[in-house]
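Below is one structure, written out as structure tokens, with a few remarks after it.
Removed: one protein chain of the complex. Kept in place: all other protein chains.
On to chain A.
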Amino acid sequence: MTMSAMSRKLVQTLAETISKQVEHFNKTEVECLIREFKVLLGEPGMGRAVNGLDRVKFRSILHNIFGMTDDMILDGVFRTFDKDNDSFVSMKEWIEGLSVFLRGTLDEKIKYCFHVYDLNNDNYISRDEMFHMLKNSLIRQPTEEDPDEGIKDLVEITLKKMDHDHDGRLSLADFEKAVREENLLLEAFGTCLPDMASIEAFEQCVFQKQL
């Protein structure tokens, strides 16, 4: 009883602080998200203190809750959530990530997606990275001499459309300009944002349960 009262108080304080640092969520919502994070993390009585969600756990959560399946993209999403690069998504990182994930503005989402697609974190999406992300997106025709020809062509078509400064790779500026012209290009190299239905379901589940 005292423990839970203590924890409640703690949660409230924590929520207060975080809600001041993170966009799009109010204090109550942050509170709910904290609780949900704890649930996702597993039971607290396990002894060892856990820093946060590891890659495997993170993947399975995104898979189960938001129906996202592409492992390569999920790695990118994990990398983007894990801001301090310590291989764990902490509670704060989780909530920060969700704020874009669930309620981000177009600007925020552009940056987010770009980061997901920038596999080696060099601030450019290169031909190789694109090829890598698209390599399973077309049915290969075994009859063709080079079964990857279609993908290579698709990469060239995409570069032609998005590479405004013609340096053979996409900078954030290139990406941003292309997406502003055509919003469909936001998730150009794979689904890395949840769809409307799963957002709604998640929010309803998390925010209403605790109210």
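One rule holds in what follows: a contact is a pair of C-beta atoms (placed from the backbone, for glycine too) under 8 Å apart; a residue touches a chain by one contact, two chains touch by 3 or more; residues count from 1.
Keep in mind that, in the parts below, contacts and distances are computed from a predicted model.
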Hidden subunit of the complex - UniProt protein name among "CCZ1 homolog, vacuolar protein trafficking and biogenesis associated", "Armadillo repeat containing 4", "General transcription and DNA repair factor IIH" or "3-methyl-2-oxobutanoate dehydrogenase (2-methylpropanoyl-transferring)": "Armadillo repeat containing 4"
Residue of A:Asp128, A:Asp165 or A:Glu182 in touch with the missing chain, whole complex considered: A:Glu182
Touching residue (missing chain; options A:Lys27, A:Lys161 or A:Lys177): A:Lys161
Full-complex contact with the absent chain, from A:Asn26, A:Asn51 or A:Ser137: A:Ser137
Touching residues on chain A - with respect to the absent chain: 133-134, 136-139, 141, 150, 153-154, 157-158, 161, 182, 184-185, 187-191, 195-196
